[in-house]
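Here's the structure, in structure tokens; my notes come after.
Partial complex: the chains shown occupy the same locations as in the complete assembly.
Order as written gives the chain letters A and B; numbering starts at 1 within each chain.
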């Protein structure tokens, strides 16, 4: 996902912007104290147990400020790492290593936090066909990093944004007058390569959505009983997505009920970070 | 803090960028279904109990896409709000309300989550003179929003970034050869309006830092016993900051010991969001 194309076209500007946020004129402490033009290295240490995500972002952050920088590691995104693991070594200009450290870690810790949190949810669903989805409840200007981290954690991505997926919600239905009319309008307007997803809160709305030919039904804020009825009534006529009040505890029930997808905003908006630090900066002789 | 100057000079570009992240060509669902050029309103509902932060950001997000938008509310940043409260009403073009909703909420929920989390920490320190500080462990491209939220929650801001504060860490000291030399170099190089802060891990380093004239001593990863000795040894010769392994449970002890400041990265990197939603979109007749 984050290949060289994405890195240049979609990712690099965010990293540059984050570096500018942390360095508005210069890193005074480092420039005062650390001699310039000296090459060195430092170790990346994982201080909590979890799933690592964002190693290329970490490494690319240093490359953006120091063309001589390179990162060596035996790990890759998705690896489960024990607390205390020395994940790898960043080589480069010593001033650059210190100046880029915080920005690089801020990306890595957040992405790995999300991957770790997602993995925990995914584990619950393992015995079932049900897949875990993220949402658009991401941190502003962090979506590409956060959705990638969800994938690394074993989750699946819902639509990326408002421009690449149809999701008809209650407010849209009210505006259209009915579920059927909303779906008709969407089918007529949207690029034909889009599936039509409709959010329903009741079985009555569900029936209308099926009738009108929705491709995906989002079953919103339903209790397990209603969900069961809904899923069975839908059968193969549409894909099912369960949304709202999705906690880790409830996942096994949802898997049992057999919804196709469960979506969960908390994956991106409330995952705590996974802690890393850069240690043992040394000069190369 | 987020006055009209900041909004134009430092904030607006991030909001625009977040809107572009969520709308790369158009909001297909809304544009397909909701009639254009119709004015309406929707209610902002707080779905969890906590401290609200970011109302101007919420409101400005809509203004950026709709000059007719305005937000009415009886609340202000810093208010403690019960779950279920109708916080206010956003008025504007109905398509704009739907298209801006997620971006506006993503800012608000994260900022309010941090303010709420900070408030919980601050409560612990209330009986003491000790102040709570944030760190640079913020989400990339979210620092201005997150540091503001910490203040709204009752915390204080540490330096904003690498360019506006001196903080001499272990790696700097190693590079300089000694604490004293590091401080000397910093004093010579940095703008004279900067205080010099030094991170020390032992009492021996502490003595050197005091001797060399540090303005602020960061006592890093010390246990309570060592902290007590350190604080007493420093007396009025420098400000003290406790950092590392700062959990909510430990705050009272730190207050008792009497450090001037406690800094805590979790305020910004691991606060869960405070949930909000936009409900009851209706047309104005």
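By definition in this document, a contact is a pair of C-beta atoms (placed from the backbone, for glycine too) under 8 Å apart; a residue touches a chain by one contact, two chains touch by 3 or more.
Given the structure is predicted, the values throughout are model-derived calculations rather than measurements.
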Given the 2 placed subunits, let me have the overall number of copies in this structure's complex.
6
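Basically, only the chains that are shown with their structure count from here on.
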Averaged over CA atoms, how far is the centre of chain A from the centre of chain B? Could you give it in whole Å?
22
Can you list the residues on chain A that touch chain B in the complex?
14-15, 17-18, 21-35, 42, 94, 98-99, 102-103, 105-107, 109-110, 113, 136-145, 161-169, 171-172, 174-176, 182, 185-186, 188-191, 194, 266, 269-270, 272-273, 281-283
